[in-house]
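Here the complex is missing one protein chain, while the rest keep their positions.
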Amino acid sequence: MKLTIFVNSKKYEFEEIDPNMRLVDLLRDKLGITSVKIGCENGTCGVCTVLVDGVPVRSCITPVSKVNGKKILTVEGLGTPENPHPLQKFFIEYDAVQCGFCTPAMILYGYYIVKKNPDVTKEEIKKMISPVLCRCTGYIPIIEAIKAYADFVKRRREK
Amino acid sequence: MSKVIVKEKERVLNVVGHPVNRVDALAKVTGTAKFTADYYVPNMLYAVVKHADIPHGYIKKIDTSEAEKVEGVVKIATGKDIPGVKKVGFPIPDEEVIVQEKVRYIGDVVAIVAAETLEAARKAAEKIKVEYDPLPVVLDPEEAMKEDAPKIHDSGNIITHFKIRKGDVEKGFKEADYVIEREYRTQFIEHSYLEPVAALAIPVGDMIEIYGTVQNPHNARRITSLTLGIPMHKVRVIQPALGGSFGGKDDTANFVAARAALMAKLTGRPVKMVYTREQDMRESYKRHPYIMRYKVGFTKDGRITAMEIKVITNAGAYSSSSPLVLYRSTVQCTGTYEVPNIKGDFYTVYTNTVFSGAMRGFGAPQINFAVESLMDEIAEILGMDPVEIRLKNAYKEGSVTPTGQVLKGHVVSIRDIIKKLAEIADWKKKREEYSKDKGDVRRGIGISCAFRGVSLGAEGADYAGAIVEVFEDGHISITSGISEMGQGAKTVMSQTAAEVLGVPIEYVTFVGPDTSFSPDSGPTVASRGTLMGCGAVKVAAEVVKERMAKYAAKLFNTTYENIVFENGYVYSKKNPENKISFPELAKKCYLDRVNLSAVGWFLAPEIHWDPETGEGEPYFTYTYYADIAEVEVNVKTGDVKVKKVYAMHDPGKVVNPKTAKGQVYGGVAMGIGYALKEEYKIDGKGYPITLNFDKYQIVRAHEMPDVEVYFLENPDPSGPFGAKSLGEPAFDTVAPAITNAIAHATGVRVRSLPATKDKILKLLKEKEERR
Amino acid sequence: MKKQLLRMRVNGRDVEVYVRPDARLIDVLRDLGYLSVKEGCGTGECGACTVIMDGKTVLSCITFALQANGKEIITVEGLAKNGKLHPVQEAFIEKGAVQCGYCIPGFIMSTVYLLNENPNPTHEDILDALEGNLCRCTGYVKIIEAVKEAASRLKKEA
Partner (left out) sequence: MSIGIQMEKTEMLTIVGKPVKRIDAYEKVTGLARYVRDLRFQNMLYGFVFRSTEPHAKIKKLDVKEAKKVPGVYAVVTADDIPGENIVPIILNDRPLLAKDKVRYIGEAIALIAAETKEIAKIAASKIKVEYEPLPAIFDALEAMKEDAPKIHDSGNIFTHYKIRKGDVEKAFKEADLIIENVYQTNYQEHVYIEPQGALAVPEGDGITVYSSTQCPYYVQKAVANVLGLPRSKVRIIVTTVGGGFGGKEDVPSWVSAEAAVLAWVTKRPVLLEYDREEDMETSSKRHPGYVKYKSAFKKDGTLIGIKVEYVIDAGAYSTLSPPVIFRGTIHAPGPYKIPNVWVDGYAVATNKVPTGAFRGFGSPQVIFAYEQQIDEAAYKLGLDPAEIRLKNALDLGDETATGQILRYSVGVKETIRKAIEVSDWYRKRKEYSLMEGTKRRGIGMSTIIYGVGLGAAGKILERSGATVQITTDGSVIVLVGTSEMGQGMRTVLAQIAAEALGVTIDKIYLPEVDTLAVPDSGPTVASRATVMSGNAIIDAAEKIKENLLKVASEELNVPPERLDIKDNVIFDTDNPNVKVEFDKIVEIAYAKGVKLAAVGWYHAPDTTFNEQGLGDAYYVYSYATHVAEVEVDLETGKVNVIDYYAVHDSGKIINPVTAEGQVQGGVAQGIGYALLEDLVVENGKIMNPNLTDYLIPSIKDVPNIKVYFVEAEYPEGPFGAKGLGEPCLMPVAAAIANAIRHATGVRIKKLPMTAEKVFFALKEHGVRG
């Protein structure tokens, strides 16, 4: 099939692509976006999460045919090492990163959660990030980082 | 929340002890950190393994003819293609990178396919046909110990038998008012690092360069060098970002590296091998299941007089680090309590299950589960408070451990920790209050504490090296064989260099590990990274500092002892106003050709241990810690919710409170899984059931309780800035605190992990029936 | 420009790729991973890109890839057999004919061709055969010695 997608605001067109190709493979193998990780390949661990039109999607169980014409966001699209996104800064500040393998997915969830509702509570964040597994941090710093970002967004909104 | 309790006033530190951000966080949050599978090189082949089809049997024939017909297949290798040593492994070389004659568990690799595409490699691997002569399968270690059990290795099924003989147990039991016998069991645990094992091997001339998910690059180098039959300097192992390890990326990950290297050597092309979760869980080693039988004598007032212990651990198909894991269980067999009379026999045994090896805790969590459950059971029999009975028996300065080691030279802080933590958790009040709960949901509070021998102990030579270099512009690079796997090793080592040289941490960059230049530092295991890595960095930085100080002394017309390095400046104590910036001094030294690079070497104090009698000093120092857990148990459904965990640790010195706290949080999460959920299951015939996260469930965010972390600092004379261990203690004793809390809430005791709702319900039902 | 199918055999491996008609053989070979084929001048003067096509040396930087259609190409990567170096390679090592090494694949291919055609080359034959290969490091003296050594090794083998 012919495929057009927008990844991190950049348009990509593929003349001929297997519609059953997994989104994760397209992103990693064809586009070199390696922040999208592979952890289980059956949709359980969540480290392959990307935002498709703003909504978390597991790229390891999503065929590319489902994202034709859609906007995809990965952490590379949020910020860069020189200019990290505030949420990324909060992840650093709150030590929400250890081995880093789940981090991109957690950040995208955080971005999605706060975008949806900046008034989100810690308990809500806890539930909402549960689709992504982390084995290092015990989740607490991740929840704190997302909450801090939510508060930051609120403060900015109020200004 | 977390808090560091500093006992005494000490030297002011500027970087060490401060909550510095992780040095590798920026790369990780922006997705620019590269993990092994993120490397792509041109002309690369993909390799896939073919695993054994049966758990035990001789290989009669491997037929690759159909597989070879798959388009894109470049090479299929079997054990015969290994040019070097066939059997590897440490300390006992009984493992095979590709099995040649006999399969011993379902995760043995019998062949490897390298192909132009991943699809082709997978397809071909499926078409490899192996004919076997099946052998009887033994899965239970106690069965395996029997004379007539099928032999898994020629050497017999008992790999190691350690003994502890201290005092006279018969006498001890006579002195006791009560003698009880209990059996405790624990399960197989999967490390569940989120990044499956992988390796990329690239032939460069007559060398092989490997990027791998290896916890210990120097071990991967050794295994690859042995497998390929080439000297170590022809193998270069580079460790990219490592997506979690917890002890799990040693043996198996090294084999994956060696296999990729073998295929690269055989094809002359780069070879990438990335395991699927299923392949990883099928093949990779696990935490040992333990069977622990304790016979304990104690007096009416709660004093333990004797223990007779038998421990059997299931090593599975290969020995891996089982003897070393057993060693730790042996020397810590009474937990953190002084027992005058001990007779202990400890066995680790081959079976046809997946093999067991190193995992965070390394033989301690199982023992802690048994001993800490036991203490609560004794308290219950005597009607004592669990805190009381612990204080009664816990180690103090001068106590004698099961191996006869007298605890001295460091602060034996366990009693202090128990008291302080109980106070913080409001133990007494809650203990009473929760006992009164009557409804479906009942609350409970439990305590558990432990001690732990720091670093490798008599497990092996305990050394680490580091290189520190100051550049012309005053920035600093450091490297060591101690590796980062998320625990924050790079950060604390960077802090150490910054502290010694008196500069902000931003000046420091950690490079590697890369076996071509990072000094072999022994493995990054046994919670030794901070102690040994920072120790080596400190030594190297001090050498460079001295050279710079001598140069600065000339500038300031004084002696070098007077020179102070602080906050990016250098000055003489005599005249602190007259400063020079660190970069300026570096530049001056550079222009005058002063050597600003040094190797630091850190050697742990000498120790010795006799495996026959179990006597000696197995570790040079110990660390102490306790956890208190609060749970809610629904007695109708058996559901357990952990509501709160209080953790207190004495890691000597907290080098970085931020990352240290993170270690404890992570340890608690893993401990909850160990206590309540996780179990790697194998069916009655030796086939694993739980091969992915849908069946093998680890703790998710919504299951996490509030966690309060406290650090009680008692700087240890043997560690850099007084630091010792934290990584494993963070996990070690969480599970028994939870099962003790469950017992408090429900009145029933689960003696085999995990404490699933089915087990709890069954026990409640039995209790009901007894009534 | 529409890509066309190129079928060739490189070092015993069948290769099919779509290439633009103006693609140079050197680029296609390098993209396929045969990185021993070096570009030194891009104008056919230095010989670093020499490969053997159907038994004859060609300069791959001035050869269109499609000219290789249906042909058999040998590069330095294809010389060693079962981990054993080709006698020409051995002789280059033995005689110290290698310095920076960038020209060496070209010299080796030219030498392999020469010794295939003429197992007993005279000194002048060697000069004629290697005139198209430039080396800036060795002053050629040891290269000539290596070619003579290779000739005698090949004879011994035969």
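In order of appearance the chains are A, B and C, and numbering begins at 1 in each one.
Throughout what follows, a residue touches a chain if its C-beta (ideal position, glycine included) is under 8 Å from a C-beta of that chain, and two chains touch if they have at least 3 such contacts.
Given the structure is predicted, the values throughout are model-derived calculations rather than measurements.
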item: Contact set of the excluded chain (shown chains only); value: A, B, C
item: Touch with the omitted chain, as defined above, among C:G42, C:G55, C:G70 or C:P119; value: C:G42
item: Candidates C:P21, C:G55, C:G70 or C:G139 - the one touching the absent chain; value: C:G139
item: Residues in chain A touching the chain absent from view; value: 31-32, 34, 80-82
item: Residues of chain B in contact with the chain not shown; value: 24, 26-27, 30, 32-34, 39-42, 203-207, 218, 221-222, 225, 231-234, 236, 268, 461-463, 465, 467, 469, 471-477, 479, 507-509, 511, 514-517, 519-520, 590-593, 595-599, 601, 603-604
item: On chain C, residues whose C-beta touches the chain left out of the figure; value: 30, 34-43, 45-46, 48, 75-77, 79-80, 85, 89, 92-94, 96-105, 108, 126-127, 130-144
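Please note the rule applied: only the chains that are shown with their structure count from here on.
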item: Rounded Å distance, chain A centre to chain C centre (Cα mean); value: 49
item: Whole-Å gap between the CA centroids of chain A and chain B; value: 30
item: Averaged-CA centre spacing for the pair chain C and chain B, given as whole angstrom; value: 53
item: Touching residues (chain side chain B, partner chain C) in the complex; value: 42-43, 268-269
item: Complex interface listing, chain C residues touching chain B; value: 31-33, 77
item: Chain A partner contacts - residues on chain B that touch it in the complex; value: 21-22, 24-35, 37-38, 40, 191-196, 241-246, 274, 276-277, 485-488, 658-659, 661-662, 664-670, 692-694, 698, 700-702, 704, 707
